[in-house]
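A single protein chain has been omitted from the complex, and every remaining protein chain is retained in its original position.
Each chain carries a letter (A, B and C) given by its place in the written order, and its residues are counted from 1.
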Amino acid sequence: MPNPTPHDRSDQPIMSASRLELFSDAVFAISITLLALEIRPPEPSEHLGADLLGLWPQFAALVISFLLIGQVWLNHHAMFTYIKRVDRVLMVLNLLLLLNVAFLPFSTAVLAEAISTGAGDRAAAVFYGLSLAVGGVFFNAIWAYASAGHRLLGADITPAQAAVMRRRFAVGPLLYLVAALVGLVSAVASLALYAFLLVLYLAEIAAPRGDR
Amino acid sequence: MPNPTPHDRSDQPIMSASRLELFSDAVFAISITLLALEIRPPEPSEHLGADLLGLWPQFAALVISFLLIGQVWLNHHAMFTYIKRVDRVLMVLNLLLLLNVAFLPFSTAVLAEAISTGAGDRAAAVFYGLSLAVGGVFFNAIWAYASAGHRLLGADITPAQAAVMRRRFAVGPLLYLVAALVGLVSAVASLALYAFLLVLYLAEIAAPRGDR
Amino acid sequence: MPNPTPHDRSDQPIMSASRLELFSDAVFAISITLLALEIRPPEPSEHLGADLLGLWPQFAALVISFLLIGQVWLNHHAMFTYIKRVDRVLMVLNLLLLLNVAFLPFSTAVLAEAISTGAGDRAAAVFYGLSLAVGGVFFNAIWAYASAGHRLLGADITPAQAAVMRRRFAVGPLLYLVAALVGLVSAVASLALYAFLLVLYLAEIAAPRGDR
Partner (left out) sequence: MPNPTPHDRSDQPIMSASRLELFSDAVFAISITLLALEIRPPEPSEHLGADLLGLWPQFAALVISFLLIGQVWLNHHAMFTYIKRVDRVLMVLNLLLLLNVAFLPFSTAVLAEAISTGAGDRAAAVFYGLSLAVGGVFFNAIWAYASAGHRLLGADITPAQAAVMRRRFAVGPLLYLVAALVGLVSAVASLALYAFLLVLYLAEIAAPRGDR
């Protein structure tokens, strides 16, 4: 029975790229907003002000995870500017990335609570860094798959440009792995490293750049 | 009083199919992201690493439910590629499916916690499988209703192709029922069966297929 | 200083109606999905199956609130088919309706837990019914404001048709008030009344209707 439905061939488009991106954006938006939901209000008391200040690890982890997800979202959009077709492999790789993004509020909460109490904080930092690194691997897998042989890309990007993006994206998981390793020594140092990387990223925005 | 408003006849379009699909996509996206929210961070302690490893049932159930919802979302999109009109019956059937999707984080949490503690795990596996099977029934009802007599479909699919999709979709609830029955014997075996089915599905993606 | 910005006059459009509807749809979708999140998984135990069955008030309230929100969403869409302009008053009335919708998971949880334990169940039923009635009042206020003097409507509906819709919508809060009063006597009877009204609504769908 040749071609019973248009959805029956694994290598055929199953969805427009813009629809997949819209769904992905929704998951990014939900996950990024849920980050703050993981912070429980302290019990009201006469020293509520001090208790709120004591939540600084929660706030620091919130800011860092929020900006990290924001950056992943931005890069995800950059990828999908060039991805013109969606097949089932891409769909599954993208789902795995979204699963990772949806998981980040959990690993953020684990890290923040461990730093708060000082118990198990290094294990939590490694866990947090590894979950970021795994997300980075999925992210890279999406682009590697889509750009291999220019498989799912359009004419508005050349293979050479796609390779540049591939190399640029590959830095992410390596940095996260390093931060996870730093977490073996100190959770706060690991958190500070993320903050430093984000500041670098922000500084890069402000800095004038040549025609590189 | 003839035809007071365009929305007064039950067999008339009440909404564009694309609007209903957008709303459905939002519910899919929210529900899939809330799955991870059901996992509570363990109390910080010196053995946090071991405690996190001990959450493997939660992580396994998360991955499985996430990919299952993703697959239902994909199939839902495939259906709505061909559904061109929405009447009130379709609206209600679709709401029931969305209710089921929104319910999945709950049944996932029940299953994961029961496997974690080993108490009531078979009841939880049956409950999980039945909730999936009920969702599958709603899913099939949508397509059966929309495609009966080509009622709500357009010209880009033939009745024969619609019947092929009908048969293909019908497999879902049966598989879930089998997994629910397996849960009567062992919750972990039931979970493994879902994982196996998902791997089959993924393997099917990679495998080259003829012109069947 | 005449007309410094286009947003400075209270009776001028401040947003396209479709944008407001999109935002509203998002709130509907989130709220409807959060309903299930209010149900906490029972502690795993050997009698988990019975414990799950014991959650029937939670499940019943979930189904009823889910379908009620779905129906409000559908009616909201019907309204916005004809609303062509959005001014600040409409914006605020719509925000109040959305606040009510976002509140429904709370009142649903209050009702379900009270029926579960049998303590305070009548107060909970009245509270639930009143919160629905308040929502109905906001809903009617939107349409009354938009349709008064055909203020925000377009040419695809006549004032007479708008008046028919006005009368039809007005039934909602009255029914909810009746159900709230029934709750003074019995919470389960109140819940059953909602179920009955929903079944009536669903039956109306299936029934053939004349050219009324």
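Definition applied: a residue touches a chain if its C-beta (ideal position, glycine included) is under 8 Å from a C-beta of that chain, and two chains touch if they have at least 3 such contacts.
From a predicted model like this one, the values you see are computed outputs, not experimental measurements.
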Check: Which chains here would be touched by the one that got left out?
Finding: A, C
Checklist line | Residue among C:Leu99, C:Ala148 or C:Val185 touching the omitted chain | finding: C:Leu99
Item checked: From A:Ala119, A:Ile157, A:Leu175 or A:Ala192, residue that would touch the chain that is not displayed -> A:Ile157
Next item on the list: List the residues of chain C that touch the chain left out of this view.
Entry: 1-10, 14-15, 19, 22-23, 26-27, 30-31, 34, 37-38, 88-89, 91-92, 95, 98-99, 102-103, 105-106, 109-110, 113-114, 116-121, 123-124, 126-127
Check: Which residues does chain A use to touch the chain missing from this display?
Finding: 25-26, 28-30, 32-37, 39, 41-42, 44-49, 51-52, 62-63, 66-67, 70, 73-74, 77-78, 81, 157, 160-161, 164-165, 202, 204-207, 209, 211-212
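The criterion applied here is as follows: only the chains that are shown with their structure count from here on.
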Margin query: By that same contact rule, can you tell me which chains touch chain A and chain B alike?
Written below: none
Next item on the list: Sort the other chains by how far their Cα centres are from that of chain A and give me the top one.
Entry: C
Note to self: To test your reading of the model: what rotation angle superimposes chain B on chain C by C-alpha positions, in degrees to the nearest 5?
What the structure shows: 90
Note to self: Using CA atoms only, can you tell me which chain is the most central one in this structure?
What the structure shows: B
Margin query: Taking the mean of the C-alpha atoms as each chain's centre, how many Å separate chain B from chain C?
Written below: 25
Next item on the list: Let me have the rounded angstrom distance from the C-alpha centre of chain A over to the C-alpha centre of chain C, please.
Entry: 36
Notebook entry, point to check: Hey, what residues on chain C touch two or more of the other chains?
Noted result: none
